[in-house]
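One protein chain omitted, others in place.
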Amino acid sequence: MKSVLFLILRRIGTVLLTLFLVSMVVFSLSSLLPGDAAQQLLGQSATPEAVAALREVLGLDKPGHLRYLDWLRGLIVGDPGISLANDLPVAQLVAERLPRSLLLAGIAALVSVPLALTLGIASAMYGGTRVDRFLNTLTLTMVAIPEFLVATTLVLVFAVKLNWVSALSYAPPGASFGQFIAAYALPVLTLFFVLVAQMARMSRAAVLDQLSQPYVEMAVLKGASLPRVVLRHALPNAIGPIANAVALSLSYLLGGVIIVEVIFNYPGIASLMVDSVANRDMPLLQTCAMIFCAAYLLLVLIADICAIVSNPKLRT
Amino acid sequence: MNDSNRIYGGMSRRELLAAIGAVGLGAGLGGALSLPGSALAASSIPRQGGRIRVACMSSSTADTLDPAKGALSTDYTRHYMVYSGLTQFDGDLNPLPALAESIASDDMTVWVFNLRRGVEFHSGKPLTAADVVYSLLRHKDKTVASKVASIAANIRSARALTPHQVEVELAGPNVDFPVILATSHFLIVPEGTTDFSTAPGCGPYKLKEFVPGVRTIVTRNQNYWKPGRPYLDEIELIAISDEMARVNALLSGDVQLVNAVDPRSIRRISASGTAAVQETSSGLYSNLIMRQDQFPGNNPDFVLALKYLFDRETIKRALFRGKGMLGNDHPVPPNHKFYASDLPVRAHDLDRAAYHLRRSGVGKAPFPLFASPAATGSVDMAALLQLSAHKIGLNLRVNRMPSDGYWSNHWMKHPLSFGNVNPRPSIDLLLSTFFVSTASWNESAWHHPGFDQLVIAARGEADEARRRQMYVDAQVMIHEHCGVGIPLFFSFIDGFDKRLQGMGTIPTGGLMGYSFAEYVWWNG
Partner (left out) sequence: MNLFRTLRLSGSIGLILVIFWLAVALAGPALAPHPLGEIVDYDVFLPMSSTYPMGTDYLGRDVLSRILYGARFTITIGAAAAIFAGILGTALGIFAAVSSRMVDETLSRFMDALSAIPGKILALVMIAALGSSVALLIMIIGVSYTPGCYRIARSLAVNLNQMDFVQVARARGEGRFYLARVEIFPNMIHPMLTDVGLRFVWAVLLLSSLSFIGLGMQPPDADLGSLVRENISGLAEGAPAVLMPAVAIALLTIGVNLLIDSLRGQAKTATGEV
């Protein structure tokens, strides 16, 4: 177990390096963007004098790399700076949105992951049978519909026609359990559609791959039953790729849900980041990127740990 | 046209004072301010109470409580909820007295405002002349980054004559000054305010909660200076950027009022039985900009060819389901009192377009045309224009740009692009902002001899008939020579729950010119 611990520690070390890399990537990408916060804030009313004056107020007259270093220095001591768009502390803006994003992501993951894995593994166990074909077609169809169509259809049917749930996913503070369900049902269902197919299909593929290995054939020849072969032999070895697929899918839940946030008017962190791009609000953009990156790295780390723990050969 | 407008023409200063004072008195005491729009007649008697949720179209983390910085419909709406102005609009965009009980000017250059007494800000601080002076002059401070800095540049000075009287001197005569003061940017804030986080206004509602890009909640100001108003207990203002989602939220009962409804959704809303739409005919337009300082827009025949290529009827019918008024390549909408009604609307005429294209000799090479969802309808208009152009052998290449960054990077930056102009409360503002040669938004870099002087002369002309003639001349000049094509004036369409009553129209925008909050009541 010592080597596992060492590996994990080393990984955490590299997380910081990657965070730094991301901030560099975001910085270079954003410096490609035409215009700056002053122009965006003034919009149609951006006369050269007004822009120059506002630049000075916002500190945009300093060169970009200096502002980046300022921001980085601030981040290290725990202060991600002030939003250029509205003078509010970035930390405050993020604190308002992040818990909501995590809540939605958490619920969606809680619903999607067990179901997806069950579907995928069942599909693999009954590979080639009617069950497999049915599940296969089901997941294929689910992935094949654009998510905004799924979301809009759900709203039309359940909110507008039937009036069972809210068209907006907004549960006021102190909402009852019923209100909570009504607010979250549709976005979670939409995300479920988007996520399940990827995870189910990748786990099916991973298990099937293991089933094609010679050691499985040995086990079968020895007379082990199919579920036993899958659960005892194939699955542990497939955990690596499965955990990977799950991690990738879940990382989508924070940054990729922009369409769900738009359609259900859910004030999450993805729309905060899109706004920050539109406003050329660099401190906010960078901070959001850091959050996505940290979340993603955490998921990947967990996936890797799963893989390492499940496959002793990787520990060397 | 009506009383409050005529008072600026040909009256002595004393008469003027009296006239406005009388209107002000009636409005202030009786609460019977002449109500905007026409939809109000059949409504029930206003009653107090109720809470509604309103969804605007746009909001972002750049949302602001500072009226000088308002940029989006949600901002204007929020500002009119918590602040009051010196004047406010009626349904025909005439200025009515508000915090200014009466207004007077002899020469349209020096204006004296007599402030209403007994008005208090939400904090309890009484309104004084110093607040008004501060509110007007802060727009001239570059660090404020006011959206109306260029308009405020015409204010030469402002000073308090007495604690309830303010004198403002303009750089030149401007009949429309009281109109300008009714816009949301000029709403009044307490002297010295730099932190707007509590929204320290004296408007009909008090701020309860504000989260940029998420929501604004306001509660009734019991101490509002119009007795009996406002009617609602609480309003929650949110934004739903997706039109379909906005309409769905209205139909599912999650919100009670939405703006920016697509004309294609009207059928659905009307069929619902629970909701209805309010159309506001306005001066809102998206226009083709042909830069006259660049090839090919510098060729007058090319410009005319493109103007003839616009299939205005099809744009109105196919893109806007018939909601809108045909434009005539000048910025004055047909329902305006100064509209040049004798000037026939330019027809969709491929032969003439082909003739002018041939005469221009600019060739058929692909000309890039920039459009964006940021300029309403421009992407589809560009596609239609491309199709018409194709028929006369002219090759236009549509470049759809994302809304993000369109105004700073593409608008007016290319030989051919689309712009979008929100209604302005007066023709003078419209012309001096977008058409005079020195305007920073002179979209097509247009210079026409005599036009600038005409605009300045009309600004100071108190006689309405002479003013009208000047504006008609200006329209003809723009129609004939300017490098902008204006095919259609759009309507603002709001959708509302039928239990929400008192909705009317003020053609500066949807949601009663964004000031619905003080007019509507809940009958549920």
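Order of writing sets the chain letters: A and B. Residues in each chain are counted from 1.
Here is the rule we go by: contacts are C-beta pairs under 8 Å (C-beta built on N, C-alpha and C of every residue); 3 or more make two chains touch, one makes a residue touch a chain.
This one's a predicted model, so the numbers in the text were calculated from it and none came from an experiment.
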- line: Where B:Glu243, B:Glu279, B:Asp301 or B:Glu464 are the choices, the one touching the absent chain is B:Glu243
Message: With the missing chain put back, one of A:Leu135, A:Ala185 or A:Ala289 would touch it. Which one?
response: A:Ala289
Field: Touching the absent chain when the full complex is considered, from B:Thr128, B:Ser184, B:Ser265 or B:Gln475
entry: B:Ser265
Task: Considering the whole complex rather than only what is displayed, give the residues of chain A touching the chain that is not shown.
output: 14, 17-18, 21-22, 25-26, 29-30, 32-34, 127-128, 132-133, 136-137, 140-141, 143-149, 152-153, 156, 160, 198, 201-202, 205-206, 208-209, 211-212, 217, 220, 226, 240-241, 244-245, 248, 251-252, 254-256, 258-259, 262, 270, 273-274, 277, 289, 292-293, 296-297, 300, 307, 311, 313-314
Message: Using the document's contact rule, name the residues of chain B that touch the chain not shown here.
response: 243-244, 262, 264-265, 268, 314, 317-319, 321, 371-373, 379-380, 382-384, 386-387, 398-405
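In this text, only the chains that are shown with their structure count from here on.
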Field: Footprint of chain A on chain B - complex, ascending
entry: 55, 60-64, 69, 71, 142-143, 145, 147-150, 211-214, 238-242, 244-245, 248-249, 251-255, 403-405, 407-409, 411, 440-441
Task: Name, in rising order, each residue of chain A that touches chain B in their complex.
output: 33-35, 39-50, 53-54, 56-57, 83, 85-86, 88, 93, 96, 152, 155-156, 159-160, 163, 166-168, 170, 262-265, 267, 271-272, 275-279, 281, 284
